[in-house]
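Before any comments, here is the structure.
One protein chain is absent from this view; the other protein chains keep their places.
After this line comes chain A, so read on.
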Amino acid sequence: MNANAPIRNTQAESELIERYEAAKGSLAGSVAVSALRDAAIGQIRDKGLPHRRVEEYKYSDLRAFMNSAAPLAEKANLDAAKAAVAAADTFGDLDRFRIVIANGAFAGDLSDTEALAAEGVTVSSITAALDTEDATLLLASPKTGPNDGVVAMNTAFVQGGIILSVKAGVDVSKPVEIVHVATSAGGQVVRNTVKVGEGANIRLLETFVGESGTGEINAVFDYTVEDKANLAATRLITGKADAARLFTTIATLGAEAEFKSLGFVAGPKFVRNQQFVNFTGEHSEAKIYGVSMAGGSDLADQTLIVDHAVPHCNSREFFKTVLDGEARGVYQGRINVAPHAQKTDGEMMTQALLLSETAEMANKPELEIFADDVICAHGATSGQMDEDLLFYLRARGIPEAEAKTLLVLAFLSEAIEEYGEEDVTEGLEQRVREWLADH
């Protein structure tokens, strides 16, 4: 097939184009922003949604998966949103600040904006900012790989989101939960920009609750971690959903900065969690973790590119996948080491546990190295549960189901515990247990 030949749009693509024409007038944005949106929808019209012949989507054919595209979600009913947030048990009674994004738009009234301001954290809606002329910077995502289709979808339809900024030197006392809540059906397209000032420290929890029916969720998180700053982001992607769940992280790290993230996936039918981590200052560190559980005919895709553009940076990538039923797991990771990025230390590990005969795992741990004095390693394993371990536990009187739970938990906990955010560990392990009880 010729990649340059014009394509025939699928039903979902045609619906996206219609949706764009219908929503265009109400989508925020200056002239320049509108031009970006036009270009993005043009890309979908000309090239289609990402499909298996696009190398980055080889194992996650979004084009084949999306049968239709629902219209964008309407403005949320705040009472319903409040009730949905209260009902959702994301991290139990963990003491935390909360920022609510309802049906794709920042809900200031439901957020702890004032308490955060007192700490030195400002939160505002991205919508107003998009109306200014230099807002294109907010949507420019040059570091996501050339013309990423998921990011283009986001750019075209961004409904809202937040601009969060942590003042230099501030150590935010409690974790900040960004809750994305759906109160009605329809697509939800969000862009959140987070800037952690020099020497500041913040922990984010990103959660998605409520029922969005047949609409897709497409969220882009653009983090800037300035010199000596520290950001930890835990992303919880759970719940049963039949529409695509698409997440993109773009992280830009200054010097001596630390960035840590965990993508926790359990439940939805089609999840793509992609991360682009860029080092721009020396002596920084990134630790990227992933925990995926997929059953039925679900697809869980964790994709990342870590770009070591400067010397003396460390990165560690550790991904765990558990698959049941006819589920498919995907891990695609790439460490780039630019010329002269000496003393880079990169270590990537991906492990998969297949619980059923029919599950499938695709691992693709890549290295692309142009500097000679570096240490980069990668490993990949996949296999079924160790019968000996199971036998050991059963011989000690532990019933089979419980023994299996223990072993899966032990397998996944390696990543959760190494991530080391102690106040979320228990909540995540509880979710592993719940998922296992369902499968």
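Basically, a residue touches a chain if its C-beta (ideal position, glycine included) is under 8 Å from a C-beta of that chain, and two chains touch if they have at least 3 such contacts; residues count from 1.
One rule holds in what follows: contacts and distances are computed from a predicted model.
The unshown chain of the complex is recorded in UniProt as "Iron-regulated ABC transporter membrane component SufB", chosen from "Peptide/nickel transport system substrate-binding protein", "Cell division protein FtsX", "Iron-regulated ABC transporter membrane component SufB" or "Cytochrome c-type biogenesis protein CcmF".
In the complete complex, the residue from A:Ala86, A:Ala117 or A:Ala377 that touches the missing chain is A:Ala377.
Among the residues A:Ser30, A:Asn77, A:Ser125 or A:Ser356, only A:Ser356 touches the chain that is left out of the figure. Within chain A, the residues in touch with the undisplayed chain are 2, 55, 339-340, 352, 354-384.
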